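I am attaching a structure below and will ask some questions about it afterwards.
All protein chains but one are shown at their positions in the complex.
Here is chain A:
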């Protein structure tokens, strides 16, 4: 039979770091839930008309997608409010069906601008009067919720008119907003520097199409922040981590289990293991999904360990102070090696149809030549996220298409000179030029106003001297050397 699609106006989340992820997430979840979906054009700001197999299916998709705010029935669009009202007068059917003898309320939502309450009320009055659509206002219990959307754009001056205005009836607001709030890192009990924000973890889980009772592994789990999302979705979670300190935590009662306790989730199974020597898995095809944020290694420009610190670590280790901690490896985990290990692991351990979702560190100079590959893994999605001026990362989603036969992953050579390449990128150079310009301006100002110019090293010495004075008053009394005063020969 022929499927009659419904055309819905989808309102997406605007999050600078997740712009390119919205349509891939939508596609992945629609496929997962078996809901036919299609759209035309691109998602330039936050609005897009999307066809779904059914309204019911669309609601299920919206609820699972972290980057969808809601689904609407579009009644009209135009360049400004008066034109919009004209356009709407031509569609009395909508009003007859949803407003005559019905209770309604209005929402005003502008992408890129915010209006104070009285300005919003003014707009609402304009629409209500000029459309003369009947019905009665009910804030608490409306039958129909009408939204007036404006697409202005980010950081536009106040006099710039919207690119487009829309009038739409609310069909469904996504439940995913509540999930994001529930799992926000701001309230998380155990965090580390590498903990993944809730939205990203859930988007990863959506790219992997996780469902209840899936077996999922994060093979570089750290504080297991990604597994929190998997746990929420009812998956059985496994975390592999080489460093016992991040599992153990630094304080009593705050460790890798704390977050699962906090959210009342089933505790994952953790294992200490080294992905470079991952002998310990008995059988292939065990996992439904692998989700991970691997160590970025040499590519991210790993800092050299300070010599003194290094000596102390080795000394402590010899004396047995930290017998459990791994010695800082003298060679880093090279990115290429890590990727072949990860893909070989996935090639063996995923069930056919299972997905591998992970972040690949990269720069502005990325090309597809940087992608690792494995004959059993097909790349489905590849979306970029900016991190800093120099660094970006890509979320890669692979699916296992056939059974594994041996360790056969390949990764390109990642230039060890990546650090200098990063410093030559256009973005970095223009940023550096701005910084230099500002420094020159500050120097000139100081010269013009007779303010002494003190070097950074000098300022640091002054600061340290001040700190010493503050902390040493008691010590000074003890440490004053007993001067061996010889009687003077006068």
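Here is the rule we use: contacts are C-beta pairs under 8 Å (C-beta built on N, C-alpha and C of every residue); 3 or more make two chains touch, one makes a residue touch a chain; residues count from 1.
Keep in mind that, in the parts below, contacts and distances are computed from a predicted model.
Taken from the listed names "Trafficking protein particle complex subunit", "Autophagy-related protein 13 N-terminal domain-containing protein", "Isocitrate dehydrogenase [NAD] subunit, mitochondrial" or "Multifunctional methyltransferase subunit TRM112-like protein", the protein name that UniProt assigns to the chain not shown is "Multifunctional methyltransferase subunit TRM112-like protein".
Taking the complete complex into account, A:266 is the one of A:121, A:266 or A:451 that touches the chain left out.
For the options A:242, A:290 or A:339, the residue in contact with the chain missing from this view is A:242. The missing chain, though absent from the display, is touched by one residue of A:139, A:283 or A:435; that residue is A:283. Taking the complete complex into account, residues 213, 215, 236, 238, 242, 244, 247-248, 266, 269-274, 277, 279-283, 286 of chain A touch the chain not shown.
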